[in-house]
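Only a portion of the chains appears, each positioned as in the full assembly.
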Amino acid sequence: ADDVTLQLKWVTQAQFAGYYVAADKGFYEEEGLNVTIKPGGPDIAPAQVIAGGGADVVLDWMPSALASREKGLALVNIAQPFKSSGMMLTCRKDAGIASPADFAGKTLGVWFFGNEYPFLSWMNKLGLSTEGGADGVTVLKQGFNVDPILQGQAACVSTMTYNEYWQIIDAGLTPDDLVVFKYEDQGVATLEDGMYVLEDNLKDPAFEDKMVRFVRASMKGWKWAEANPTDAAMIVLDNDASGAQTEEHQIRMMGEIAKLTAASNGALDPADYERTVASLMSGGSDPVITAKPEGAWTHAITDKALK
Amino acid sequence: MTTDPVISAKNLSLTFQTNDGPVHALKDVNLEINKGDFVSFIGPSGCGKTTFLRVMADLEKPTAGEITVNGVSAEDARRARAYGYVFQHAGLYPWRTIGGNIRLPLEIMGVSKSEQDAAVKEVLEMVHLDGFEKKYPWQLSGGMQQRASIARALAFHADILLMDEPFGALDEIVRDHLNEQLLELWARTNKTIGFVTHSIPEAVYLSTKIVVMSPRPGRITDVIESTLPKERPLEIRDSPEFIEIAHRVRDGLRAGHAHD
Amino acid sequence: MIWILSGFVIWGVGWRLNIWLSHKPKTSFTRLAVPIIFGITLIAMWECFVRGLEISPVLLPPPSMIAVAFAESTNILWEDFVQTVIKGALSGYIIGCGAAFLTAIAIDRFPFLQRGLLPVGNFVAALPIIGMAPILVMWFGFDWQSKAAVVVVMVFFPMLVNTVQGLQASDHMQRDLMRTYAASYAQTLIKLRLPAAMPFIFNGLKIATTLALIGAIVAEFFGSPIKGMGFRISTSVGQLALDLVWAEIVVAAVVGSAFYGGVALLEKAVTSWHPSQRG
Amino acid sequence: MRNVLPVLTVVIAIFVLWYAGAVALNAAWAHDKAKRAGVELTTSELIADTMSQKKPKLPPPHQVGAEIWKTTGAMVIKGKAFSKRSLLYHTGITLSSTLLGFAMGTALGIALAVGIVYNRTMDMSVMPWVIASQTIPILAIAPMIIVVLNAVGISGLLPKAVISMYLSFFPVVVGMVKGLRSPDHMQLDQMKTWNANSNQEFWKLRLPSSMPYLFTSLKIAMAASLVGAIVGELPTGAVAGLGARLLGGSYYGQTIQIWSALLVAAALAAGLVGLIGLFQKIVLKRMGMAR
């Protein structure tokens, strides 16, 4: 069997259910693959891992993948199982926020580490400075959790529909206490969780073939997971070596994830790509990417895989 | 003149508890020291000389018996700053110059700056260390450190001077000189002096009273009242009287060693 | 190939030069020159090997690239320095060491406290501080106050333990001398025990310098305003701006070494009497 | 033995402060909840609430104790002592990289110290850089170390141990340089009069006289090594180990989980350091240096 190493973007959770399912159900094996899944974490930059040769394929968000490409690391999107973005800004009503117009003068929690780009282009679109002040917003580098909103240190925090939002709910705030702004609804959504490989590797037909089989099996895993959310969540739990995840949370997460992956067969929609690029290039004085990327994605793999 | 005892020890005992059993450093020691006495303590290593001196200065509490100093307890006497003490090893504070070390007790006792200066100058001359005021202890040879330590004890005018082998590290000439100086100081100030030494001639030359001790347990085997006059030129050491007293001390010492 | 070869050549030359220098009589010149040559050699070798082995700059950028990033980002670096070092590390260092010093004196006064607090203190000192950081960020907010709190927690126990140990460092004879003078507690403290404790206190202060810097930087990984050395390092890694990351690391190393060196100089001045300071 | 009472007093004082702190810190959330629910809290209700929140700002001792018991003792009773949800399993993982890193750090530290003491060139060039190395934030370069080692095919225990080593060699170098230099001039001169070679000088004089310094630094190194192991676990995907538990807890705001991992880590450190202390007592006693 051919060895493939996959580097995740974050810790083991239902966000990556498709891959765990494919491994667990033997879909990879059927394709003659021996797949190692490496969990990520707050300190792991997938792009760096693949540059160091620690993985064959990585999951990353498109903004950070394109930024890496500009830095000289030629990442290519070979498949895009997530059709829509799960990112949103969740705010407390009692902080006086009802619409984006109320952001001025408030403190917002944002993830960095390459995840800040969509937020920055949104603020740019709203014409809000991120340097603080009365008609700008004060930005906090949000840690790994949603504490800032619970403790009242921030009016809004970044959340994913499938994860942090529910942590806020679990902590005791009700949906009525909150107001959420989905990036999708604000027109600033960018593509998340795509599969990326190094451009040079793709020139090798053997590698390309390996990726075709990998994508095919992975998408099979995703579709299985969408169909069997509870079982998929249990598979994820079995693979969580830290023992920190809970059943309830993972099942719920799988349900939300399914909503994001449902509309994708794995092939990147060029329209989504264009929208993401446009959003990133519009970043005002400090755009994330300065030039339209060339060759940042390919249908070569999905075309063969999804035949 | 009638002499009240300055220091009076009655049935004094001191036992150290160590992990391999008790050590009887002092056992049933009785001694009276009068005002103006110069008392030497002599005896083999480990017989309790240092311990006895420390009890007098309230640095060690006896486990039995009683000690009074100037009619009060040793502790009260210490609080009244009755003692000048010279330790067996120089024990200068390394972060202070020689001058600073001598000044230390004066600072603590609240002596004025100008008086401090005068006192430092005086005692440094006495021990022949003039010019070394600004040096640190480690810049001096062992003998010089010992002299600085003596100077420190002399700098403030305590009634009782307790000296634990102060001249051990010095050569004969310097030692003779300091012996003379000490006698002169003693005659002039009428201090009471307790003095530990290993040297028989030194003990005989200096003392009005020689206390011979023997070890295990530490006790007094002989107390020799000197018949030498108060005025003592160095030559007195060749007098028959001197030699006789020295003989008696040596015999006492030998008897102590026989117990080993 | 040529890069790798020159790397080895530089190694050999630097090493030789240092051997030659270090066998000359020690002067303040050689004392400075030898470690500097050592460092320059290391850096030059780094440059050569990174280029020679074609290591990707997103893994390890060559020093020349770091230098360029440094020169281009002095504004950012300065802002981060102020936020992390001046506001976070320094204030935490002063508060932490000061509190530990006062606690040590209090503990020393009451042996009961000493016997009780020190064993417990040792246990607390063993707490992996990385774990405390998220909690303190939660308690003290995002800004420099929580970083200072992390620093306080990190430096407190090393400083406390050293000071307590130092206060006991005077020997018996020295203390007995004070007794014969019937010196008061305060006099003994000021004239004997504090001077005798100085080498230990400085030991604590030196250890605390490196801890303070690390603490302030690490705490920023767990939430921060959008400036600070830890913030920049963690976000720039995500942006693969490794040259900026290393520029920050250079700042940290330089500041840390300078901080340490400054305390060491002060120590030399204050404890010149101590045997360890006399060549 | 005479320390029992004072230690007990201090521990009780800590618990009292801890509970008081829990009430104070958790009250805000209780009030927040009550306000949104539109109810007034009595004092006893308030205290009851602060004692039993799911994600308290400061979990009271009994919550942490219960969590620790649930993830250790209770697991043992269920016979799942080494399942992923057992803290014992994670402690074991952390312990192994701590010990390996400690061993490597000690070896490196001693080797450097010997080099510094015996080689003039090293003496003059290495020390400032050893100090500088410790001012580099380890958390920043830990991921790079992991990635680079991964790139050359090393993964698993070793990368984490390397980070432990990085943190633990420093105290050993510093202590051992001091220790190997602790023989005084006279002792070295003695060796000279016997015309001892440098081997004999090392084994018969320098090494024995460095022992007290060695043990003191080993204790510090062990604690540092544990911190290194925990830091090293974060960028390896926080897969397993006490560091992963800390991170996982932190990620989900599970303060109780953080505190229990933290306390277990501290207990592990205290245990390891205590072990070295014991070893020190035995060795120094056999060497006749303990009185």
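Here the chain labels run A, B, C and D in written order, and each chain numbers its own residues starting at 1.
Convention: contacts are C-beta pairs under 8 Å (C-beta built on N, C-alpha and C of every residue); 3 or more make two chains touch, one makes a residue touch a chain.
Everything numeric in this text was worked out from a predicted model, so none of it was measured.
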*Hey, what stoichiometry does the whole file give for these chains?*
A x1, B x2, C x1, D x1
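Note that in this section only the chains that are shown with their structure count from here on.
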*What whole-number Å value describes the gap between the mean CA coordinates of chain A and chain C?*
38
*Centre-of-Cα separation between chain D and chain B, whole angstrom*: 53
_Based only on mean CA positions, could you tell me how far chain A sits from chain B in angstrom?_
86
*Sequence positions of chain A contacting 2 or more other chains*: 42-43, 45, 48, 52, 143-145, 147, 151
*Find every residue in chain B that makes contact with two or more other chains and list them.*
none
*Answer with line, ring, star, complete or other to describe the graph linking chains that touch.*
other
*Pairs of chains that touch, anyone?*
A-C, A-D, B-C, C-D
_Using the touch definition from the top, list the residues of chain C that touch chain D in their complex._
15, 18-19, 21-23, 30-31, 34-35, 37-39, 42, 59-60, 112-117, 119-120, 122-132, 134-135, 138-139, 210, 213-214, 217-218, 221-222, 229-230, 233-234, 237, 245, 248-249, 252-253, 255-257, 259-260
*What does chain B use to touch chain C in their complex?*
54, 57-59, 78-81, 83-85, 87, 89, 91, 93-96, 104-105, 107-109, 136, 138
_Parts of chain D lying in touch with chain A, wherever the complex brings them together_ = 28-29, 32-33, 36, 54-55, 57, 83-86, 89-90, 139, 142-144, 147-148, 150-151, 155, 234-240, 244-245, 247-254, 257
